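In what follows, a single structure is set out as structure tokens and then discussed.
The complex appears here minus one protein chain, its other protein chains still in place.
Residue numbering begins at 1 within each chain, and the chains themselves are lettered A and B in the order written.
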Amino acid sequence: MIFSHIPVLQVIVPLVAAPLCVIFPFRKFCWTVALAATLTSLWIALTLLITVYAHGPITYELGGWAAPWGIGYRIDILSAYMTVLVSLISSVILVFSPRSIGAEISNARAHLFYTLYLLNLTGLLGIAVTGDAFNLFVFLEISSLSSYALIAMGQDRRALTAAFQYLIMGTIGATFYIIAVGLMYAMTGTLNIADLAQRLPEVMETRTILVALAFLIVGIGLKIALFPFHGWLPNAYTYAPSVVSAFLAATATKVAVYILLRILFSVFGPDAVAAMPIAQPLMILALFAMTIGSAVAIFQDDAKRLLAYSSIAQIGYIILGISFLSVTGLTGGILHLFNHALMKSALFLSLGAVFYRIGSVQISDMAGLGRRMPWTMAAFVVGGMSLVGTPLTVGFISKWYLIRAALESGWWPIAVLVLASSLLAMIYIWRVVEIAYFRGHPEAGADIKEAPLSMLVPIWFLTGANIYFGINTGDTITAARAAATMLLGGPQ
Amino acid sequence: MIIDAFPPGLVLVFGAFLLPLLPGPVRAAAILLLPLTTLALIISLPDGNLVAIPFLDYELNPLRSDKLGRLFGIIFSIMAFAGGLFALKQERVAELSAAFLYAGSAIGVAFAGDLVTVFIFWEMMAIGSGIVIWSAATPASFRASMRYTLVHFAGGVVLMFGIAMTIVDTGSIAFEPMRVGSIGTWLILAGFLVNAGAPPLSAWLPDAYPEASFSGSVFLSAFTTKTAVYVLLRGFPGTEILIYIGVFMIFYGIIYALLENDMRRILAYSIINQVGFMVTGIGIGTELALNGAAAHAFAHIIYKALLLMSAGSVMYMTGKRKCTDLGGLFQSMPLTATCGIVGALAISAFPLTSGFVTKSMIAQAAVDQHMLYVWYALAAASAGVFLHAGIKFPWFVFFQKDSGLRPDDPPWNMRWAMILFAGLCIGIGVHPAPLYALLPFEIDYVPYTGPHVVAMLQLLLFSGLAFFLMLPLMKRTLTLSLDFDWFYRKLGTVAALAVTDKISRIRNRAEASGRRLLDTTIAAATRPVKPRGALARNWETGSMVLAVTVALGLFALLFF
Partner (left out) sequence: MSDLSELDKHWLVRKATIKKLWILGLLMLALTVVAELRVHMHGEFGLDELFAFNAWYGLGTCAIMVVGAKILGYVLKRPDTYYEGDDHDH
């Protein structure tokens, strides 16, 4: 019965589709295959989410080998949530991609783009569904290696150095992760996440495990781009092709956060995490990320780079929510995971449309675009408002939870910081808005046209989602809270 | 989800998005009909929470209908109608759309039954009003709207923070009378007061309103400050500190208006002065005082809009706005002058005008509460209002000297808008019963008693005498007066606008050294985050690896 194999299909579909694009290197064909694969993934992810909701976590044994020996996939509410997020964003971006890719990547390499994109998707989905710590590393490497290559496809020659730098840092991160997994394996004799969780408490106090934990936090921190491990991110996002920036910003760092959640709460468990000095340093780093990321973003001249620094700040919000170790905080963090993916993909895609029309994303080149590309820029404004946290957008919802979590824990200065950095966000978004709407001669750039419909529809789909989930908050909050409760060991 | 009635504010909010899409004549009809529809909806509302929407863990009540809310809803929609009529020939549709968004959001606040809804509409008002200022499309209005928006978003952040803390404290989002005490309630009060134009953040008002277009400032005069009055009435009645804040605002408004040369800035300062009366009334907090504050807000919207329409007409016809450039216009603009004078008499609370039947309630409440100094202050202030607005505005604009300008009265729509409001000023003054019936509390106040009329006439006419006796002292000069906005326009420009502003020319030595200190501090604070700063430049891979190693070591140390 195919239905029972659905968990593995989540990974297999894009994995099988990827080589097809190499074998038949025709742009249109590759795009169709890729789109079909992601849409199937999305459908599977939604099916999984509904099943998990109804019947609780799903376990799947690869090749029928039982867990400690074989590789087990385990899909709980958080995994399902991540797969929906990743495949949803991926589908929308693929719809957007053909023209943008046509403009930014040479015809000869277009099929490679789709191959890499599918591999990346495979990796990200695999990380979310696997229940095995080593298998997770494999998927992490699949997604990482493909993303290095994707970034290197950027037109700007600096894309190469950016990709190389990311390669070094990403590899260090992954190596740290595998070192830690090795140490844990040495102490417990298992790689299965559920087994690890059972056996770790006995050896928790050993130095080996403590070192492993340090490796894990720093290693995953690198992949998350948590301050101060964010150095690779601005260049990578700035010089990558537009759709790659959008995809990575919306999904890759989010999946890295997912790994952190898994390791901290599913492997070590909330009690062990609360007993160790983990949350406090994470919180401090998160606060730095929030303020410094936003402050640096204000001074950027390149809109993509501005968004990159803003991402660093937003990652700070997510980590901040996690570091409260409370249901409200974790709900806020997980919500922001989803919400930030919505905002950033909408923002990066609108910049992709801008680049498609004017060939630049320098803020100074965007003068008068408010008049020339009203729909694109309006989407940018809505996405920006969401980033700032204006009511009726998703940004408000997640910030609301973060502030509530801070107040519940009695840390009102942190709530003040959250709001203050929202004001910083307002300033950097305003810079773009001001130039696009209030600068430039009314007659200038009369030849610039609005972006084509194939770009506007995906952009506005995401923009609409920013508003929809900002008003109808029921579904996302229920899912995020269920995930948070589950992670903290509450009733499922 | 329960929806028993359509939230009236949304008619204007949706209409705002519709206006740009409509062709000319249909648009004109919509501009007039949308506010009237809103008004009809409001009048037909029964009491009670008519809409309930689940949101987060709470239930939003965006349509709580009661007497107080309806009073403000009614005057806001009347205002939107008259403002729309006045602005009918405004070529920039953006301004009208923004004004409708602004008015609709103000009505939304008036009917908000919970703090989250208040906040949402509060921010929409900030956006709408910011665009109204911006649509004057002059460089000065660009910058003024930017400063305006920043102040209001800052106020919004304070408000949101207060709301969040209060909700966490009380577990309820209902918007009910609060006692100041916890940090949360203080912050809410502060957020409300920013919009009321209370010190120290009052300067946004005279800074921004006069930069709007001839029709934009009419809208602006009505909604932001009066919504603030409404939320204070609802949330903080009888909060003692409001008495002192109100009295301060009253005199601050008078003094600055006396110094001012720009006719619309005079009227802007007088908004603060008038809102001061209402805030004082709210602070006194008896039923009579609250009725007085609410009624005064109602009357104030009408006469202040009338005054700004009169000023707007002068500006529309002459293109000038400074008292030093104007004068003698009564000869060719008799209707505008007459309506301006009616508005001026109403703001001064002359008998037979709307101000007389509303403002005196606040003073009477002070008497009833035996608040000696408050009463003396209010009496002096009433004299001062006549001085700074009642005589000063019409005198310098329409009489004073002959400026040689002979403009006509404005087009028919502007004339009719003025006639409508002038009629209301007198109508309410002559026959206050319908307005009294709308007030939130039962009322048995009789404004027209012999002593009251005589006292008011004495007070006003003798302050008029003072004006003409001291006229030489009040010769208009080509000046502006420093206000609190100096702190962010001069001292703080660097802080707020470091991004866009080059260091400005320096006025004198004292300022120079102060600025230099500030500049170096800010430069030092922003250097790390500016391009090529330590935190913003491209990090070398080697140093990143080093950072990672150090972090790894630190974490390991931490865990041992």
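What we mean here is this: a contact is a pair of C-beta atoms (placed from the backbone, for glycine too) under 8 Å apart; a residue touches a chain by one contact, two chains touch by 3 or more.
Computed from a predicted structure; not experimentally measured.
Contacts of the undisplayed chain with the visible chains, over the whole complex, involve B. Taking the complete complex into account, B:D402 is the one of B:E240, B:D402, B:D519 or B:E540 that touches the chain left out. Note that of B:L33, B:L459 or B:I522, the residue touching the chain absent from this view is B:L459. Only one of B:G328, B:G427 or B:G533 touches the absent chain when the whole complex is considered: B:G328.
Summary of contacts with the chain left out: across B:A5, B:L258 or B:L518, the touching residue is B:L258. Residues 139-140, 143, 251, 254-255, 258-259, 261-262, 322, 328, 330-331, 367, 370, 372, 375-376, 379-380, 383-384, 387, 399, 402, 450-451, 454-470, 473-474, 477-483, 489-490, 493, 500-502, 504-505, 507 of chain B touch the missing chain (whole complex, contact as defined above).
The definition used in the following text is that only the chains that are shown with their structure count from here on.
Taking the mean of the C-alpha atoms as each chain's centre, chain A and chain B sit 43 Å apart.
Looking at the complex, you find that chain B touches chain A at residues 54-56, 116, 119-120, 123, 134, 142, 146, 153-154, 157, 160-161, 164-165, 167-168, 183, 499-500, 526, 529-531, 533, 535-536, 538-539, 541, 543-545, 547-548, 551-552, 555-556, 558-560.
Those residues of chain A that touch chain B in the shared complex are 164-165, 168-169, 172, 176, 207, 210-211, 213-215, 217-218, 221-222, 228-229, 231-232, 234-235, 276-277, 281, 292, 295-296, 298-301, 309, 390-392, 397, 400, 403-404, 407-408, 412, 415-416, 419-420, 422-423, 426-427, 431, 434, 438, 471, 473-474, 477.
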